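Quick one: the structure is below, questions incoming.
Right after this comes chain A.
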Amino acid sequence: MVTVMKILEIIVSPLVALIVGIFFLGLFRKMMARIQWRYGPPLIQPVIDLVRLFNQRGFSHGAVFDLGIILSLAGALVLVLFIPIGGMCPLANSGGLLVILYVMLFAPIGIALSGGEGANPNISIGISRKLILTLSYEVPFIFIILSLMSYYQTISIVEIVKAQAHYHWSLFSPLFLSGVAYFMILPAMLGIRPFDMASAPQEISSGIDVEYGGKYLAFSQIEHALSLFIVIALFVNLFLGGGNLPVFLLKMLAVFVCGVFIHASFPRFRIEQATKYLWFWPTIISFISLIVIQLIR
Partner candidate 1 sequence: MVNPILLIIAPLSAAFIIPLMGYGLKRIVKFIPPLVMGFNLVVSLSLAPKVIKNPIIVFLGGFPPPFGINLYVGPLGILFSCVISLVGFIVSIYALNYIKQGAEQKYHALYLLLLTGATGIVLTGDIFNLFVFYEILCISSYALVGYTGEKAGIESASKYLIQGSLGSSLILIAIALLYGKFGTLNMADMASRIDSVHTMELFFPLVLFITGMGVESAIFPLNAWLPDAHSSAPSTISAILSGIAIKIGIYALCRVIFTIFGATDILQFLMLLGLVTLLVGEFSAFSQDNIKRMLAYSSTGQIGLIVFAMGVGTQYGISGGLFQFTTHALSKSLLFLTTGYMIYRAGSMKISALEGMGKKMPLTSVAFTIGAFSLIGLPPFIGFPSKFMIVYSVLARQSGLYIVFLALVLAGTVIEGAYFFKVIQAIYFKGERKDDRAKEAPLSALIPVIILVLLIIGIGIYPKVLTSILDSSAAELLDRIGYIKEALK
Partner candidate 2 sequence: MLIQSILIIAFGGAFLTYILGKASSALRDFLAVLISVSLTVLIFLAYGKTGEIAFASFMNLPLVLRINHLSWFFAIAIQTVTTLSVIFSLSYMKGKERVDFYYLMMLLCNSAMLGIVLSGDFVSFYIFWEIMSWSAFLLISYNRGGALYAGMKYIVMSIIGSMCMLIGIMSLYSTYGTLNIREIHDLISTASGEYLLFISILFLAAFGVKSALWPIHVWLPPAHSEAPSPFSAVLSSILIKMGIYGFVLILYVISGAALYLGLGGGSFRYILTLLAAITIIIPTFNALMQDDAKRLLAWSSIAQIGYIILGISIGTSLGLIGGLFHFFNHVAFKALLFLAVGAIEYRTGTRDLNSLGGLIKKMPVTFIAVLAGTFGLIGIPLTNGFVSKWLIYKTLILNNHPFLAFAALVGTWGTILYSYKLIHNIFLGQLPENLEHTKPAPASMKLPFIILSVVIVLFGILPGIPLKLINLITASLGFDLLNINIWGIASESGPLNIINIFAAFAVALIVVWFFFLISGKKVVISQDNSYAAGIDVPKGKYHYTVDFYNPMFRMIKPYFRDYMDEFYSQLVKALASLSDRVRRLYCGDLGVYVIYIVLFLSILVISKIGLNLW
């Protein structure tokens, strides 16, 4: 019975992530349109796009071009298995947050490899920006993760969620500053404005995605949807106390809506400005938080 449940979880949780992620993509476009006083596409437009893209012809530049995109999507799918989704966490006992930190590498590296083979100058610029941005937000992010692990004395994300259920959300605990810092870097992790310089459509023709067409673009979109889901789900799990599936999804929706508002109201940073910002306020706040945690422990 346990194994059946487990297998069910393994199948269900990526599906949930996929559905929610794609729904978010649709919602994103709809909300942006409404903010800009447009009508906007229907909510299921991303699904329509995906179906169409899957049946179109795609251009390829070689083996690594294919392999990279597959690797990145597979990485994103595996990552979902490590994240508790309303009580489901198929790979709870396989290394915890540390492994999550690492599995998060797959998506950008896979995309970068694939794009590198594409040899379009726009891709090179996009990758360079993307990797620098990642390094930039990773500094405060690591401080945040370390504060969490050192406050809860575990590297298991399931344990952290459980602990919040017993007491209160991390956001309303001594980890408050960490939560704030996480929220400050959330746009960078999601790749939305003001941090969308890696995929700036008007400037470098969507950067990494520029050579993708057909199923490649579809894969890239799915990967994008999954990573939206993952970043927000992590925030909800780590700071907003998780909860059962409907509560969990509601919390995610709330965070996502905030993200869309941020996206809608900011212009784009240049990459240096982004790095400067990320290495300043979020880093300082998360660093103070880490020190506070060390002091009260």
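As a convention for this text, a contact is a pair of C-beta atoms (placed from the backbone, for glycine too) under 8 Å apart; a residue touches a chain by one contact, two chains touch by 3 or more; residues count from 1.
Regarding candidate selection, all candidates are chains of the complex that A comes from, given by their letters.
All figures in this text were calculated on a predicted structure; none of them were measured in a lab.
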Contact partner of chain A within the complex, picked from 1 or 2: candidate 2
Per the touch rule above, chain A residues touching candidate 2 in the complex are 10, 53-62, 64, 66, 70-71, 73-75, 77-78, 81, 90-91, 93-96, 98-99, 101-103, 105-106, 108-109, 112-113, 116-122, 124-125, 127-129, 131-132, 134-135, 138-139, 142-143, 145-147, 149-150, 154-156, 210-211, 214-216, 218-219, 270-272, 275-276, 290, 293-294, 297
